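The structure follows.
Left out: one protein chain. Kept in place: all the others.
The letters A, B and C name the chains in turn, as written, and every chain counts its residues from 1.
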Amino acid sequence: MYQEIILDHYKHPQHRGLPDAFDAEVHHVNPTCGDEVTVRVKLADGTIADLGWDGEGCSISQASTSVMSGLVIGKQIDDAMALQDKFLALMQSRGNAELSEADEDELDDAIAFEGVSKYPARIKCALLGWMAMKSAVAEAGWGTSADNGTAKAGETV
Amino acid sequence: MYQEIILDHYKHPQHRGLPDAFDAEVHHVNPTCGDEVTVRVKLADGTIADLGWDGEGCSISQASTSVMSGLVIGKQIDDAMALQDKFLALMQSRGNAELSEADEDELDDAIAFEGVSKYPARIKCALLGWMAMKSAVAEAGWGTSADNGTAKAGETV
Amino acid sequence: MAFDVETVRKDFPILSREVHGVPLVYLDSANSAQKPQVVIDAEADLYANHYANVARAVHTLGSEVTHAYEGARDKVAAFLNAPSRDEIIFTRNITEALNLLAYSLSNASTTIGADRFRIGPGDEIVVTEMEHHSNIVPWQLLAQRTGATFRWIPIDDEGRLVESAIDEVINERTKVVSFVYQSNALGTINPVRRIVERARAVGAISIVDAAQAAPHLPLDVQDLGADFVAFTGHKLYGPTGVGVLWGRYDLLAQLPPFLGGGEMIETVDMSGSTFAAPPHRFEAGTPMIAQAVALGTAVDYVTAIGMHEIREHEKALTAYALDGLQSIDGLRIIGPATPVDRGATISFTLPGIHPHDVAQLLDEEGIAVRAGHHCARPVCVRYGIPATTRASFGVYTTTDEIDALVRGVDKVKEMFTR
Partner (left out) sequence: MAFDVETVRKDFPILSREVHGVPLVYLDSANSAQKPQVVIDAEADLYANHYANVARAVHTLGSEVTHAYEGARDKVAAFLNAPSRDEIIFTRNITEALNLLAYSLSNASTTIGADRFRIGPGDEIVVTEMEHHSNIVPWQLLAQRTGATFRWIPIDDEGRLVESAIDEVINERTKVVSFVYQSNALGTINPVRRIVERARAVGAISIVDAAQAAPHLPLDVQDLGADFVAFTGHKLYGPTGVGVLWGRYDLLAQLPPFLGGGEMIETVDMSGSTFAAPPHRFEAGTPMIAQAVALGTAVDYVTAIGMHEIREHEKALTAYALDGLQSIDGLRIIGPATPVDRGATISFTLPGIHPHDVAQLLDEEGIAVRAGHHCARPVCVRYGIPATTRASFGVYTTTDEIDALVRGVDKVKEMFTR
């Protein structure tokens, strides 16, 4: 599972750093392993106009956040949320995801995390940045505020 | 285990009835099955001069009380207590008592209860009358009053 | 699948045993059920091939065992038709499940934000007169801890709840109603929906003791409508050491924790701790891993046979046994004497013969029944008897075995009257 992609993103994280202009900032912690991530987002015209992050933790959480940023910046918010759902489903697949080719294309580097889904203790690591992104978008005023992005699914794998 | 002896004592109990002259009366109940026995004793010259009882319950508890009365009436108290100890040991033997011939002679009809010792739930039934006798003797002022004859051993088989 | 009891019996290794030189006739399933080989193998296989601790590990064995354990939760959720797997809490047995609720409720008194569960003087806790001790004592102790009043719905001569008392005993002061679905002492099947509705109408929490229902009746928690439903694994052909508490998620989410320790926390600090979401909040420490997994296998086993098929099989046995036993002169059924709204558990007495003697003499014939108050002493008190003899049936019980029982009881009578 430690594919080059993950180690590569870990060593060379994308969009790391907190932009000065932002609509919302959230800070998420995975209490079981101490992984932390802070995410700032800026929304514009129904898209995620900008996103930057800072964090600390294992290669999975940091690399996953890096991959996520690359994928969602510039996307329509609805599309980003749909992608988040896909990634969540991938993480809950216990290593048996059945992905269409379109899914694979869309998930891109995030496919590298499929193997993580076999390790219950690490699914939360992989989801950390994605959940923070979802929360930040909600915080910034998108969609129903009821969906506050707590890592419900990750909590109960 | 339902030897003739037990059924016989059950159908024709000995010393059943409560004598008017007595030094102590005790009432013991086995809460798990509702067996009850009341025992009255009269002591004289270091012996159990008289003992009578009344009771209700299964054949084991009633027959055992009947056998007990026949054995202890007229005995030196010390000897009766020693016999009580032997019977207790027999009941804790889980069907593997190693009795000397002298023991067998002394226990007499009480030997019939050896098979009961294999059935944890019934050991208390077999001990009920004996424990009541021991209590009654203590109540009547014999020996240390600390030993109040609660069925400790029977409680924890 | 057509139900065939002889095929079923082959799944249970112990049924080929002899007792006192005669084949075992096991009629004590309400006390604890025997185990099919698949359940025995499930535990053994886990230990021999996939064992580690759950949840915490990041290695392969830890992943395998966690999926097995959480997979069992999925199976139980499906078995109960629970809306969510997160509503399934593994406990040691149903006794612990009921105590968990009783303690979480009293913990509400000292937990911030748990006001809706607080119980105190003036409040009432309701059970019925036919409860198992495990559904009496936890509530008596809760009443003692909180100053609330402990009350109960009485039973009538036939072993049914006194219908007219339900609405009186459950009233505006009632905070908790905990009652048995099928009585282990009487066989009575209670009107669950009727009682749950009354509890809901007065704003009380409703709890169903399904220990004797789970092995015998199709269970659907959404259909029952109660707030909590619990059962115990060893009576459902599962291993000892595991039970289940199901609860509505919105209630579980607000309920204060019971046991504190590993796995039930969110974060621990010497200055204070926060707690995980359900179900983990209520599963402190290393769980009964292998036992939960094997309970999942037991659930698969009965589901494959079909709970409706089991119910029909046992209904027929019950009618047959009631007929057979009532043909014995003087024998008195304690509980409903007809097969209506009753399960495959039959208590009876014989005049002048103590149930202990009946059971022990039946044992000499290889027949295992239970004698005593069946941990429901108030039932015996109600009928003025010290104990009953109880025969109870399961998926593997045959009419031949019931014939053996009837013959055996006849013989006991003879010995005592000779």
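Everything below uses one rule, namely that contacts are C-beta pairs under 8 Å (C-beta built on N, C-alpha and C of every residue); 3 or more make two chains touch, one makes a residue touch a chain.
Here the structure is a predicted model, which is why all the values come from computation and not from measurement.
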Worksheet entry | Visible chains that the absent chain touches, using the contact criterion stated earlier | A, B, C
Discussion item. In the whole complex, not just what's shown, which of C:44, C:201, C:253 or C:304 touches the removed chain?
Written reply: C:44
Fill in: Touch with the omitted chain, as defined above, among C:66, C:134, C:174 or C:297
C:134
Worksheet item: Can you name the residues of subunit A that touch the chain not displayed here?
Response: 1-2, 7, 32-35, 56-60, 119, 121-122, 125
Worksheet item: For subunit B, which residues touch the unseen chain?
Response: 31, 94, 118-122, 152, 155-157
Response to the item:
Touching the unshown chain, subunit C contributes residues 13-14, 17, 19-20, 24, 26, 28, 31-32, 34-35, 37, 39-41, 43-44, 47-53, 56-62, 92-96, 98-99, 102-103, 107, 110-111, 129, 132-141, 144-145, 150, 152, 232, 234, 239-242, 257-265, 267-270, 272-273, 284-291, 356, 359-360, 362-363, 367-372, 374-375, 377-378, 381
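Just so it is clear, only the chains that are shown with their structure count from here on.
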Discussion item. When contacts are scored as defined above, which chain pair ends up with more C-beta pairs, A-C or B-C?
Written reply: B-C
Item to complete: Using mean C-alpha positions as chain centres, tell me how far subunit A is from subunit B in Å, no decimals.
Response: 76
Discussion item. Quick check: how many Å separate the C-alpha centres of subunit B and subunit C?
Written reply: 38
